[in-house]
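The complex appears here without one of its protein chains, the remainder shown in place.
And then chain A:
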Amino acid sequence: MQRTTPRLRVLRIATVGICALVAVLSLFLLSDTLLEYGLTSGTIAGLFVSVGRSIAELTGFTLLSFRFGWRMVAIGALIGIVGPLIGMYIVHREMALIGETLAHTAFAGVAIGLLFTSVTGIQTSYLVPALVVAIIGAFIVQYLADRSSSYGDVPIAIMLSGSFALGTLVISFGGGLTGISIEGVLFGNVSVVHPSGGAMMLGLSAIVLAVVGTQYKQLLFITFDEQAAKVAQFDVSLYNSLLVVLTALVVVGAMQILGVILVAAMLVVPVAAASQIATSFREAVYISILVGEFSVIVGILAAHQAGLPAGGSIVMIAVFFYAAAVILSERGLSTVSAH
């Protein structure tokens, strides 16, 4: 019996190719981090910048002539994989609001981190307190969900606005807190992407890929039919907690480029687009990663060239894909025979 379809095989090859390119970009992030801490001469990072200068001469796209440009593209490329990958589960578990909530919780973490720095004088990356508070937020979300019949949107919405309100109060209380651009944190900005952010994105992505790579099947079963998965004795509560924590990791890693306000879009929009036209879950995973990658890379390059914020450009390209997928779906592409 034929277990796969030609269309699935083509999509798999395309996704594997994209993932190989992202792996190469990850080498840059590694070299960039080691260079920042004086642990290497940065030969690989230098090579990327040289290639970028050649690209700039040929095409006029100047972003890749700089180390920060490659850093941004490499971080974005990782977001293009892990965002849709986690999004596939949270969207179909009807937890799409969770990503937005954890991003706003992370903003409270950023504010608390800034206050900590101003009071103690100890400098840390703003992503560290954001990560800690987002993970705590993830467990609170799970606690609230366990005590209601589903991921009820009222307590989640209260947590979303409550944590954002806390963030604004802490920043106001801190008065002249400086060091990073709050606007950059909210909307995504090149200036807030530090080499340590690249290292963190590399680590967070490795964790997400390792967990989803080994637990893909269990997460799929629980997402599709939670009660049957419970009867089959999968630890549904554990997997739900794991999923929410992984969402927190992706959100904090991705907010450097996309900003707090837009970060959840990367978990939701490519998945929504893929789900319109995919004929299977595997296909939807591949298509959502391809949509995510294209949106991020083209969005970053176009935004830099036009002097626009990266987050907005990325999300608008993804939304364009979604609109196109809806039109294609209505014309019956998703029902094309897979035989």
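Criterion: a residue touches a chain if its C-beta (ideal position, glycine included) is under 8 Å from a C-beta of that chain, and two chains touch if they have at least 3 such contacts; residues count from 1.
The working rule: contacts and distances are computed from a predicted model.
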item: Name under which UniProt lists the unshown chain, selected from "NADH-quinone oxidoreductase subunit D", "Cobalamin import ATP-binding protein BtuD", "phosphoenolpyruvate--glycerone phosphotransferase" or "Dihydroxyacetone kinase subunit L"; value: "Cobalamin import ATP-binding protein BtuD"
item: Option touching the unshown chain, where A:27, A:115, A:207 or A:220 are the choices; value: A:220
item: Identified contact with the non-displayed chain, of A:22, A:140, A:156 or A:278; value: A:278
item: Where the unshown chain meets chain A, residue by residue; value: 1-3, 5, 92, 214-215, 217-218, 220-221, 223-228, 230-234, 274-275, 278-284, 334-335, 338-339
